[in-house]
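Excluded from the complex is one protein chain; the other protein chains are retained at their positions.
Labels A and B are assigned to the chains in the order they are written; within every chain, residues are numbered from 1.
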Amino acid sequence: MKFGVVVFPGSNCDADCYNAIADIPGAQVRYVWHKDRDISDLDCVVLPGGFSYGDYLRTGAIAALSPVMESVADFAKRGGLVLGICNGFQILLEAGLLPGAMRRNSTLTFICKDVYVKVERADTPFTSLYRQGQVIKMPIAHSDGNYYADQKTLDALETTGRVVFRYCDTEGLATAEHCPNGAMNNIAGIINESGNVLGLMPHPERCSEGVLGSGEDGRMLLMSCIHHLNRGR
Amino acid sequence: MMRFRARVYVMLKQTVLDPQGSAVLRALGDLGYDGIHDVRIGKIVDLSVQAEDPDEARAKVEEIAKRLLANPVLEEFSVFLEPDAAQGV
Partner (left out) sequence: MESTYRQMGLSDMEYDRIKSVLGREPSLTELGMYAVLWSEHCAYKHSRKLLRTLPTTGEGILVGPGENAGAVEMGDYAIVFKIESHNHPVAIEPFQGAATGVGGIVRDILAMGARPVALLDSLRFGDPKEPRNKYLINGVVAGISAYGNAIGVPTVGGEVKFANAYSENPLCNVMCVGVVKKDRIAKGLARGPGNALMLVGARTGRDGIHGATFASEQLDETSEQKRPAVQVGDPFMEKLLIEACLELLDTPYVVGIQDMGAAGITSSVAETASRAKTGAELYLDNVPLRESGMSAYEIMLSESQERMLLIVKQGKEAEVAARCAKWGLLSAVIGRVTADGMLRVFHKGEKVAEVPVTSLTDDAPCYSLLPAPRPGTREEVPSVTDPDSTLLELLASPGISSKQWVYEQYDYMVQTNTVLRPGQDAALIRVRGTRGGIALSTDGNGRLVYLDPYEGAKAAVAEAARNVVCVGATPRAITNCLNFGNPEKPHIAYEFTQVVRGMGDACRALGTPVTGGNVSFYNETCGKAVYPTPVVGMLGVLDDILAAVTCAFKSEGDVVLLLGPDRVSFAGSELQYLQYGAPSGTPVPVDLEMEVRLQKTVLSLMKKRLVKSAHDLSEGGLAVALAECCIDQALGASVELADDTMPLPLSLFAEGPSRIIITCSPEHLHEIRRCCGEAGVPCRVLGTVVKGVLSIARAGETCLRVSVDHIISKWRG
């Protein structure tokens, strides 16, 4: 079971993702440099959070053109699991592997805090160990998490059940009031049509160890990936 | 009163480092574009202004640019003005 964590210049959650994965028994993990193209040894590619290329121009825009992203696109096309967290999600959007775009948070500030999200789909490779409709706690830390898509895309995402995580209150109620950043339909995470590319703004790697104070709900996401891959073998 | 369309370009002063521009310049090199020597990134602000004449409109916009749109510590600006064809006189 081998994970690869991509390191772009300016990535800053690469080591956090690496450590969270390495802590899970049975998981192997290595770093992938953004100029490498060979990722054939991997079962799951993680695009970590951070400020790739300083997040200058647009978040994720320059990283999306890195050599490794061509390989990631191929890998995804062949059904490989791709997980984009925060800046990784933004890179997936810019690379066209997921639909939509990110705007500045509606608060116009960076927001770092624990939020609640509802697991809208527990039947994806990334969420199989959650319960459908489960409310979980995960931290967010971003300036640009205000998800946007045109109405047609948004409708398609909703009708085909591709919204995987939605910001909500502790009871699972997803009203605008409980959306920290202004994202349309409270979208916190979406998956591609074939169900193997997930992007989300919250940081599962930051809630994988109880001692850090954000609970351990994020660990289940990483474990779900392993569970899925093990079943495939 | 006339209506004018004003466009304000806000750029970092030439002597001030533009981290954004530098990062884009480097990325262009990585993508194989040769012969690009400098990239600088700024903002465009469009305003619709009502005024007696072009001079008054320009003065108004320049004041706005100085007071708010540009940060005089770091940035410089230029103002372009044209009558708003749609609104006329």
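Points to keep in mind about this one:
Quick note on the criterion: contacts are C-beta pairs under 8 Å (C-beta built on N, C-alpha and C of every residue); 3 or more make two chains touch, one makes a residue touch a chain.
Bear in mind the structure is a predicted one, so any value in this text is a computation, not a measurement.
Note on the undisplayed chain: of the listed residues A:R121, A:R166, A:R206 or A:R219, the one touching it is A:R206. One chain is missing from the display, and on subunit B it is touched by residues 12, 14-19, 22-23, 26, 71-74. Of the residues in subunit A, those that touch the hidden partner chain are 9-10, 12-13, 15-16, 19-20, 49-51, 53-56, 109-113, 139, 141, 143, 203, 205-206, 208-209, 211-214.
Following the convention adopted for this analysis, only the chains that are shown with their structure count from here on.
Distance from the subunit A centre to the subunit B centre is 36 Å, each centre being the mean of its Cα atoms.
For subunit A in complex with subunit B, the residues that touch the partner chain are 53-54, 56-57, 62, 65.
Per the touch definition, subunit B reaches subunit A in the complex via residues 19-20, 23-24, 27, 30-31, 41.
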